[in-house]
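As you look at this complex, bear in mind that one protein chain is not there, while each of the others sits in place.
And now, subunit A:
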Amino acid sequence: MVYEARQGHPGGDFSAADILATLYFGVLRHDPETPDDPGRDRFVMSKGHCTGAFYAVLAAAGYFPEADLKTYMEPLSMLNGHPNRNYLPGVETNTGPLGHGLPVAVGIAIAGQMDKADYRTFVLTGDGELQEGSNWEAALTAGHRGLENLTLIVDRNRLQQGARTEDTASLDPLDDKWRAFGWHVEMVDGHDPAQLLAVLSAPARGRGKPLCVIANTYKGKGVSFMHDNVVWHHGVPNKEQYEQAMAELVR
């Protein structure tokens, strides 16, 4: 998709891919035939720039034909560079600017709490994105209200657009920060579906706290020349690189 569109954010797509696949094929209670079902689990894609991975998973899950992926970012495509709920079923809120997903997800979780509904709300953020203060406003409210129906997954690839997070505005100790805000924290290997599945599908009821899953990942996972390489935040492979990447990913 990124190769054909000649733009995109492949590094973050690959760090999030295993998380997204685990959610859509192992955790979320959802039905692409009824994307507006009030009882559905909600997934909010806060790192909205990683539509390469998000759209691929939505298509594989049946929200729209996989053939449409070829239109990624083309004029008038429903596959905008950042997701738009008015174009595409399965998108809960329009993201793109960072630090928007978690506060909206907190609102969804409050609605569920008010209604004593049993749906859960999941939100995926990048890690550099946590430098946005809006996340910490929302974290306070989620902790205060004990939103046990809310799960945040942090794609902790340790790289932001220009450099390492810890060389830019450090986030560590990230787990302690969430605990201090009243959250329950789990740390997993974000490329191990079994670990992800175990923490994401554990019963939420009775925990009394929102859950933060810090998923340790690598930007560009699966492609040797992209692996943990900041250049690939929004790089586009040439033909040779594309062919090498596809060959490595198949393995």
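Brief remarks follow.
Everything below uses one rule, namely that a contact is a pair of C-beta atoms (placed from the backbone, for glycine too) under 8 Å apart; a residue touches a chain by one contact, two chains touch by 3 or more; residues count from 1.
Methods note: contacts and distances are computed from a predicted model.
Remark: of the listed names "Transketolase family protein", "NADP-reducing hydrogenase subunit HndC", "Recombination protein RecR" or "Isoquinoline 1-oxidoreductase, beta subunit", the one matching the undisplayed chain in UniProt is "Transketolase family protein".
Note that of A:A61, A:A105 or A:L174, the residue touching the chain absent from this view is A:A105. Of the candidate positions A:D41, A:E92 or A:E186, contact with the hidden chain is made by A:E92.
Against the chain not shown here, subunit A presents residues 38, 42, 84-86, 92-97, 99-100, 103-112, 114-115, 117, 133-134, 137-138, 140-141, 144.
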